[in-house]
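So, subunit A:
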Amino acid sequence: QSKEIRIAHVYSKTGPLEAYAKQTHVGLMMGLDYATGGTMEVAGKKLVIIEKDDQGKPDLGKSLLAAAYGDDKADIAVGPTASPVALAMLPVAEEYRKILLVEPAVADSITGDKWNKYIFRTGRNSSQDAISNAVALDKAENTIITLGQDDAFGRDGVKAFREAIKKAKVIHEEFQPPSTTDFTPAIQRIIDKFKGVPGRKFVWIVWSRPNSPFSKFAELELQKRHGIEMASGGNILPAMVTYKQFPGMEGAAYYYFGIPKNPVNEAMVARHYKEFKSPPDFFTAGGFSAAMALVTALKKTNGDAKASALIPAMEGMSFDTPKGKMTFRKEDHQAMQSMYHFKIKADPAFAWGVPELVREIKPEEMNVPIRNKR
Partner candidate 1 sequence: MNKDFDYKPLLLVPLLALIALPLTGSASTWLTLTVAGLAMGMIVFVIASGLTLVFGLMDVLNFGHGVFIALGAFVATSVFAAMGSYVEADSFWLNMVALLPAMLVAMAVAGALGYVFERVIVKPVYGQHLKQILITMGGMIIGEELIKVIWGPQQIAMPLPVSLRGAFIFGEAAVEKYRVLAVLVGLLVFLAMVWTLNRTKVGLLIRAGVQDREMVESLGYRIVRLFIGVFVAGSALAGLGGVMWGLYQQTVIPQMGAQVNVLIFIVIIIGGLGSTTGALIGALLVGLMANYTGFLAPKVALFSNIALMVAILLWRPQGVYPVANR
Partner candidate 2 sequence: MSAQNLLTLEGVHTHIGAYHILHGVDLNVPANQLTMLLGRNGAGKTTTLRTIMGLWHASQGRVTLAGRDITAAHTPDISRSGVAYVPENMGIFADLSVKENMLLAARGARSIDDIDTKRLEWIFDLFPAMKKFWNHPAGKLSGGQKQMLAVSRAIVEPRQLLLIDEPSKGLAPAIIQNMIAAFKALKEAQTTILLVEQNFNFARQLGDSVAVMDDGRVVHSGRMAELAEDETLQARLLGLSLKAHQ
Partner candidate 3 sequence: MLETRDLTVRFGGHVAVNAVSCAFAPGTLTAIVGPNGAGKTTYFNLISGQIKASAGTVALNGQDLTPLGAAARAQAGLGRAFQLTNLFPQLSVRENVRLAVQARAGAGLNLWRIWSDRRDLLEKADRVLEAVALADKRDALAASLPHGDQRKLEVGILMALEPQVFMFDEPTAGMSVDEVPVILNLIRQLKNDKTKTILLVEHKMDVVRELSDRIIVLHNGELVADGEPETVIASPVVQQAYLGISPQEAEAA
């Protein structure tokens, strides 16, 4: 038995997702350091991190993961950033019979129909995102139109959102190409659809690209002119700058550093401020959670990193994260976690719109469907 546990972190170090990916890595390293009490050892074995850059390319991610397991003798892999990359990687884990801990790729199918038993995920999936938002908006007097980017991410999100809405009315689903440059037509369609609708009117937006529709809603003064409000999930801080134009906007977020109150989060925020003079962001929390999950599991197996030992240990396992307690659901290995219903406040001290906690949505409140076949 070797004296090391080798962990490969495969992520989009370069490419369009670079900024997100870096946060994950920072979080992962910080988390490992925190969880091992600064020793980087579990059960007397050194944790060795191998970094691989998938550049956001599925084929590359796939061969890098194989190289990590095969050439670099990694015992466990963490990553990747993008869902298509993750989906291409899933069969490799099965081939090598080693654990792949998915963080932060969101696609439902990773723990859905493409899943295999070597796959665990600490990151939230699209359904969790959508359902939490649905919970935040689901009131009988609300009428909702969804606006999503026309691809797997947007369509998954809208589908899960609709399934979770019980009381409110969803009257229309608007999809626009992910590369849309002008949102005027979409907004015009939405205005037309809302004509004559009573009660509160919401547009729920699921959009991950930087060409976001938010600012256009502000420019066209929808709230003032038509009483149409916006709702959306959380995002990374630079993207939440546009939220500042929508004080009072509601939605549900995966993470914002000021919201969760627990020792792990406090430790992470403090460390992050110390090291980078800035608060940790969305994906930092994810990386940190993945580290916590890994160390907890390895402690449980007493340093045995073989999948045969880890899988039983991790199924149903609960562990602490900056977001509080998470639990890997036995059925599909998805980590069940809290989400945060927020309301935006424009605080001059921050460049971005600050999400203030309305209430924490506990995992039990969200009926996240199990979509895989065992």
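Throughout what follows, contacts are C-beta pairs under 8 Å (C-beta built on N, C-alpha and C of every residue); 3 or more make two chains touch, one makes a residue touch a chain; residues count from 1.
Behind the choice of candidates: all candidates are chains of the complex that A comes from, given by their letters.
In this text, all values refer to a predicted model and were calculated from it rather than measured experimentally.
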Requested in this report: Name the candidate, out of 1, 2 or 3, that touches subunit A somewhere in the complex.
Outcome: 1
Report task. Using the touch rule from the top, collect the residues of subunit A that touch candidate 1 in their complex. Result -> 16, 18-19, 22, 150, 174-177, 179-182, 184-186, 188-189, 192, 210-212, 215, 218-221, 225, 236, 238-239, 241-242, 245, 351
